[in-house]
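I have a structure I would like to understand better, so I am pasting it below and will then ask my questions one at a time.
For chain A:
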Amino acid sequence: MKHIDCKNYTYLDCEKGMCALTKMMLPIDGKGSDACPKFVMAPKCGCCTHFKDPDSHGLGTCEGFEKPNWAYASCGAGSCEYFEMRDER
Partner candidate 1 sequence: MTNEDKLNELLKQHGIEMEEDKYSALENIPQKAEGCEKLMEIYYTLKNTVDMEYPYWYNRVWQENDGDITIVRRAKAMAAALSHLTPTIQPYERLVMNKTRNVRGAFPFPWVTASFFNAQAEALMAEADAPAESEADAVSIVGDGGGNVTKSYGNIISIAKKFGMRKEEIPVLVRVSKPWDGNSVEELSNKYAQYTPDYALEQNIMESVLCMFDSYCIPQGREVMNYYLPLQYGWDGIIELCNQRITETMGEADSDGILGMGRGYYYVAMKILAQGMSKWCQNYADRAHYLASIETDPAFKKNYEDIEAVMSHIAHKAPSTFRQALQLTLCCHYGVVNEDPQSGQSIGRLGQVLQPFYEKDIADGITTEEEVIELLEFYRIKITSIECFASAGVTGGVLSGNTFNNLSLGGLNRDGLTAVTPLEYLIIEAGMRCRTTQPTLSILYDEKTPEDFLMKAASCTKLGMGYPAWMNNQDGINFMMLNYGPEGMNLQDARAWCLGGCLESSPGCFLPLNYNGKTYWIPGGAGPTAGSGVHFVGLPKVLELVLTNGYDHRMKRQILPAHNKELDSLETIQNEWVNYLKMIINALNKVNNLQMDIWRKHCMPIVNSLLKPDCFTKGRDLGMMGGRYNATINFESCGTITFINSLASLYKNVFKDKKYTLEEMLDAMLHNFGFKTSYETGVFSPDFREATDLAGKYEQIFADCINAPKFGNADWEADQFLKWYEDTMFDLTRSYESYYGKPLYMCQISVSTHGPQGFVTLADAAGRLAGTTYSDGSVSAAAGTDKNGIYAIFQSATVYDHGTQQNAQMNLKLHPSAVKGIQGTRKLLDIVRSYMRKGGFHVQFNIVDSNTLRAAQAKPENYRDLMVRVAGFTQYWCEIGKPIQDEVIYRTEYDN
Partner candidate 2 sequence: MAPKGIIFDVQAFSVHDGPGCRTTIFFAGCPLRCRWCSNPENFALKAHLMFAGRVCKWSSGCRACENKCTHNSLTFNEDGPQVSWDICQECTTFECTQTCAANALRVCGKEYSVEDVMTILRRDFCHWGNDGGVTFSGGDPMLQPQFLKAVLQACKKMQIHTAIETSAYIPQSTFLDIMPLVDFAFIDVKNMDDTQHKAGTGVSNNLILNNIATLKTSRWNGRLVLRTPIIGEYNDSEDNALKTIDFMKENGLYEINLLPFHRLGQTKWEQLGLSYDYATGGDVSTEKMQKLQSIYLDNNILCYLGDKTPF
C-alpha cells in the first residue's frame, strides 16, 4: 500500500502530499512512498464494492448509481453518496 491510498493522506500536488498524523511530506512515487503501519484505506472508487471489472488502466464500471457508468480507480470517493468500502479480508 502507498501513502496516497491512505485516508490520512492530504493531497498537495502531482508529486507529493502530507500525512495528517505526522505533518510530514510524503512522496507519491519511488523511495518513501510506501504506507506506514498506521495506514487506513482511503475511500476511492477502486476500493468500492460497486466498482467492477477494472482494465489495465484502472478504468472499470461503477454500478452504485441508478445508471451504471464507467469510473476510474484512483478517483476519490469520500464524498460519494453510494460509496461502500470493499471488504479486503
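The set was built so that all candidates are chains of the complex that A comes from, given by their letters.
The criterion applied here is as follows: a residue touches a chain if its C-beta (ideal position, glycine included) is under 8 Å from a C-beta of that chain, and two chains touch if they have at least 3 such contacts; residues count from 1.
Since this is a predicted model, take the numbers as computed values, not measurements.
Picking from 1 or 2, the partner of chain A by touch in this complex is candidate 1.
The touching residues of chain A, when paired with candidate 1 in their complex, are 7-8, 10-16, 18, 20-21, 23, 25, 28-30, 57-59, 67, 69-72, 74-76, 78-80.
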